[in-house]
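Contents: one structure, followed by commentary.
Omission of a single protein chain aside, the complex is shown with its protein chains in their original locations.
Lettered A and B in written order, each chain numbered from 1.
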Amino acid sequence: MFLKELTELSGVSGCEYEVRNYIKLKLNEIGCENYVDKLGNIIAHNKGKKNKTIMVAAHMDEVGLIVSHIDSNGFIKFQAVGGIDQRVLNSKVVEVGECKIPGVIGSKAIHLMSADEKGKALPIDKLYIDIGSNSKAETEKLVSIGDYVTFKSDYVEFGDNMIKAKALDDRAGCSAIIELLSMKLDVDFYAVFTVMEEVGLRGAYTAAYALEPDLGIVIEGTVCADMPEIEDHSNSTSINNGPAISIMDKSTVYDIDEVRRVAKVAENNNIPYQFRKSSSGGNDAGAIHKTKNGSKVVALAVPCRYIHSSVNVASKNDYNNLVTLVKMILLEENKEQ
Amino acid sequence: MIKNFLFEVCSNHYVSGYEHTNGNILKKYFQPYTDSFEEDNIGSYIFKSTGTNSTKIMLAAHSDEIGLMITSILDNGFLRFTSVGGINAASLVAQDIIIYGKESIFGVIGIKPPHLTPEEEREKPLKTKDLFIDTGLSKKELEKKVSIGDIAVIKRQPLALQNSIISSRQLDDKAGIAVMLVVAHELKKISHNSNIYYAATAQEETGCRGSATASYKINPDIGIVLDVGFGLTPDMPPETASLGKGPAVAIGGRFNPKLTKKFIEVCKQYNYEFQYEASPSSSGTDTESLQINREGIPCILLSIPLRYMHTSVETIDLKDIETTGKAIARFINEIDNSDLEEILCF
Partner (left out) sequence: MEFNSELMKKFSNCFSPSGRENNIRNLIKEEIKDYVDELTTDPLGNLIARKKGNGKKILFSAHMDQIGLIITHVDEKGFLRFSNVGGLHPKELLGLRMIFDNNLEGVICSEELKDKEKLTMSKLYLDVASTSVDFVKNNFQIGDMCVFKSEYYETEDCVICKAADDRIGCYILIEALKNHPATDNDIYYVFSVQEEVGCRGAKTAGYGINPDIAIALDVTATGDSPDGIKMDVKLGGGAAIKLMDKSLITHPQVKELLTNLSIENNIKYQYEVLEFGGTDSGAIHMTRTGVPSGVISIPTRNIHSSGEIFNKNDVLECIKLTISITKS
């Protein structure tokens, strides 16, 4: 499991180099052939017995912020990268740019707020990052427009086999794939660590174009809302119920035969699983299955609470079960004629 | 030359899907600087200037403009219409219109007089479906000349304002095409090793369509996309790029970081003014389709600051076009003299 290392790296969509460099290093350690394509995806090849072209994908990028302006007093204005819920920004510690300049997203003191303002999420254009600089010139020495901003959020193991970190969506998938590659399974598949999933599945399009898979297996962190006062039918997934298998989302109607087959593999191997009970959202599968002549896709995910915030919560059991399930699916492909 | 070019193209129409109607003007200006011409199947024009190596650089600016399309012929010479691309209905009120039917027909878009419009209705945002083109013809006459699906535009002659500022319809993105012309002109002087493709892409305003097909056809090593960006006015946020201070260089996931950095270095080294623009997700420009074409095309996006976007009085500074064109020519020259693979390598 590489979750601690991976989630502590910065990799806002379009700026995934820290994650890319780490994964490349790991792949070279494992001795897995790989290359980086024109958009920055890592494409690794696990050689083995081949029945069809399989592409296993997880995205390296995470949601975050980007510097859009430095004001006359040296405060930093920013925009969201990917779907950030603006309610999660208030009072956070962040790191700006390649040099990881520390900063805070402040908020007006409650004493100064009008009754209307209290309790309301401030819109992004009213928020700013304070790095403690005294002037525009001082900020400009440390920060440029276009610098990416990541949340500072430690990896913590807590509760009953739970973890809290930022970017579990989708470093959980990256970690799972590295584990799968290190197993040296005798089944041929391409492992793709994609870029820019959070801003429109950009990397998955070009990787799928290059690989022309027959089957795509997307490994994700997905929405989980098993919180108090949310009804069962609205919670999408639940923690500790096993990896979630997608049936449909905004990007894909998953091939039902493949979905049922994956569920069967889980049942045969006594791996818990659940269906993702929502048709919203989307992931790299949307790009993969529509490329060139098209392909079959499935998506499996670790349920993550508070996704798209700086505190994702997931269960190690779900993660481990996901790794086992994908392994079994791949071995099954090996058997097939 | 640039001003002449812009005044000439902007006096003709290039509504999305019908860019070819006045495509000859583009040919007239680009062919002296290029060796071959081809089209994709959607209506993009591709001019090629052959180089001495195998590198392919694609410049892209969209040739189409937003416009109107007739949807019904009504009694008393009125026409119902819809927009082609995103138009603010409020900017259509009280405008002169030309409808391109069997012949060019003049019309106006009027509005119900305020005396007859209740207060609350006057406050409401206007919609295209509430507006009509008045042609002054009888329905019988009109039906002979106009049919459903005919296109129309606001009648507007390009206008020179103070200094080097001009105002016209469709400077989005004829300004970008003008930049390509400056590049072609400059490269003729300093020569180039790479093969340069000047693509005037069709149907950007309706969904970046022509750039998808044109880039598939060209299959370039890198793409330089030229479009317009918001220019600073009193009602815009302070980070907006200003007119006359050079192109806004886009930074975000859609744009190759090292190629962008290289362009910025060139600007700094040769003293070309430029500005930054943070653009983290969809830029709504041709980079949308270019970047993910085939196995991917590393792109940069340069925007000419423009005020009053998608109206008939779009306003730009000609200086920005000169600066951008010259900077790109220099940038191409630098790429010719360095290892492109090295630049693009992650």
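Some points to look at:
Rule of thumb we're sticking to: a residue touches a chain if its C-beta (ideal position, glycine included) is under 8 Å from a C-beta of that chain, and two chains touch if they have at least 3 such contacts.
Note that the structure is predicted; figures quoted are calculated from it, not measured.
Taking every chain of the complex into account, the chain not shown here touches A, B.
Within the full complex, the residue among A:S91, A:N134, A:N270 or A:N293 touching the omitted chain is A:N293. Within the complete assembly, B:Q203 is the residue of B:Q203, B:T260, B:S279 or B:S303 that touches the hidden chain. Interface residues of subunit B facing the missing partner chain: 16-18, 20, 40-42, 44, 69-72, 80, 82, 84, 129, 147-149, 203, 206-207, 209-210, 212-214, 216-217. What subunit A contributes to its contact with the hidden chain is residues 214, 232-234, 247-248, 253-256, 259-260, 275, 277-280, 289-296.
As a convention for this text, only the chains that are shown with their structure count from here on.
Only residues 13-15, 17, 20, 36-40, 61, 66-69, 71, 77-82, 125, 144-146, 195-196, 199-200, 202, 205-206, 209-210 of subunit A touch subunit B when the two sit together in their complex. Residue ranges of subunit B in contact with subunit A, taken from their complex: 237-239, 251-255, 257, 276-278, 280-282, 291-292, 294-298, 344-346.
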